[in-house]
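One chain of protein is taken out of this complex; the other chains stay put.
In this document, chain identifiers A and B correspond to the written order of the chains, with residue numbering beginning at 1 in each.
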């Protein structure tokens, strides 16, 4: 439970808010690279952290992310011409490059130096891991790009999608690091084991593998996993241990990475790894980037097609990345199927998550919540991120901005002996107590 | 004319407002029983007095009306499962019965007593007269259900519908107790008598009977009925006397019943009785329940079909109870028909009322009105209800909440000698000066 003040503090990210200041210390996805397929193609209107912006790919392939209004008379550069290394306003031809420099000002004489005094606000961008990243904070504090393993594997080994969500980013991220809800929200009610397995194989986020049926059963049968948390340079390892058929524990371990990534707790060795990144559009909408990667091989075409159709963690979306089953059509909820086929009557793990997270309200009212033992991951996440935002207000830069390589971590599942603690299980599963794999990519220990 | 302050006082009914406090001292219709046809069927989102709520029919047939957000993490129970005598949250399986008790909390160990500390806000409900009634006030002041005759007659003798209205509830109710407007709004301009009669018989709220043509003519010919008002335990008798062809007066007498019912002034002995109840959705929308009853016989199928099609006082509505002719399509206004067939060019008494009431604005600005002698019913209504709300603020509970049986009253029309006053006419028409018929149902005198 949070006070009203703390709930505002946690969830508001517009310009000038403490949490907005914190988020602006990090690179974040602004677009999929595919959204700007063409050099000199149409500029694209985007909205991030409550700021309206324009993105465009220049003649040289670089991406500019700039304020939309021309400094001259405020016309929107969206209607302008993206040509010859710059965006030219349609009103009077003023022209700006991806760095916001005014490179032509034809209403003044050629000899005039007025042009040099005119700047368009432009944020630094990078293109990495099939996404365009943007840094919206003070230049002197600009960090390196977070070295997520997703961006380190060969291009064929990754798949990235995005989807629109109709709620505040924080409650959606909290849904992802709360791995207890899997016993309910994504449950398939009593059916024969084969059908249940089919359903999970085709639609769910649970990894594949020989013992899948057992793992599903363990998750469904134990609604009270025991949580354990460990902090590290870039975030939190969040483990949840469930009972198995023996004395062993079935661990599902996720990662929270500052300030807005979460890695999924399902992969056994050989499985696909998944993560997500939440980017506020404003305080009541966000983009969720869902990324999947394979360290050892490229994805097959058939795997890519399945993701594109909205299986696994990916959503089925329209051309604007809005989920086909969304808040405006009740997520396709089918009350008959809710009686017989699934706990919710909603098709798709991503859509089930979206429905329940949106349903908490545009911004969840945390003054009325009642947390319990399965919510300690959420409690620790809030402590970490609110602490970092408070520290920043005091002038302490977040330490994770100086640890870019420590984003190269994995999360996943494991079955371990009854006496192993979280860090021992991590070491057994990943060879490192925090799941660090940067050494495999030459990033050092 | 009211001051701005008084207009707010009269019309606002959200939590914590004086008028909202008054309304919350009474049972009011929340749904038609038919809206929850099935035990363990889908919960239904409703909004009453500015509060978002969920209604569901439990396994045992009881109806729960509860706050929508699960106390755990605020997920909306609408997406939950209505099963085994309770509503179970889809997020983590917390479960609540119709009284708001937490009956399962699976994320805590079975031995935990945490469950007993968790309550979901639930309002008491009753099912009566084909409606689900709810009481949203303090438990210690919960009254008996108002014993409207509608609920006392055998089920076959009643017909209840509901419709959505796009304005504040008070101005709509005021339109109903202002029986002077019948000379205009519902007028059928000069045509041959037979056609006029046909139109009234098929579409209007005027009762049937031998002398119908005369009564229509009397209403149309006298736009200045003389009003007389009498108070009683549960409301007001509001009489309006018009000239006839002789020295006799044609009386049309309605009833206002605290806090939000009005009975219609048309029935002669043997006719159908009608009433309406206004339930605020919020301050700019309301549900209108329209109820018709026959003390002496069941409705015929043909009568029911006519009502279902939107004849008499009932509106033609869609599956969501929104009138087919509404604010978004100008109520089907046909300017050619307005020249030739009816005063408004709008089809249906209910739709004519809705058009004119909505047109007063989302909340009528009573600081600019100019009331006259035909508006004294409205003046007395405001005195009564605002007085009761002011008294309640001082700690005086409304007396009508202790007079449930005194809601068993009738209203209607009568032709009486020129010297009879309102109470004499009531006695002549109904056998009781306030139209009380509870004694016929064993409620005593």
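List of remarks:
Heads up, the rule we're going with is that contacts are C-beta pairs under 8 Å (C-beta built on N, C-alpha and C of every residue); 3 or more make two chains touch, one makes a residue touch a chain.
Keep in mind that what you see is a predicted model, and the values were worked out from it rather than measured.
The residue from B:82, B:125, B:183 or B:411 that touches the chain not shown here is B:183.
By the touch rule set out above, chain A reaches the unshown chain at residues 41-42, 69, 71-76, 78-79, 81, 89-93, 105-109, 114, 118.
In the full complex, chain B touches the hidden chain at residues 171, 174, 178, 180-181, 183-185, 223-224, 333, 335, 338, 343-344, 346, 352, 355-356, 359-361, 364-366, 368-375.
In this text, only the chains that are shown with their structure count from here on.
The centroid of the Cα atoms in chain A and the matching centroid in chain B are 50 Å apart.
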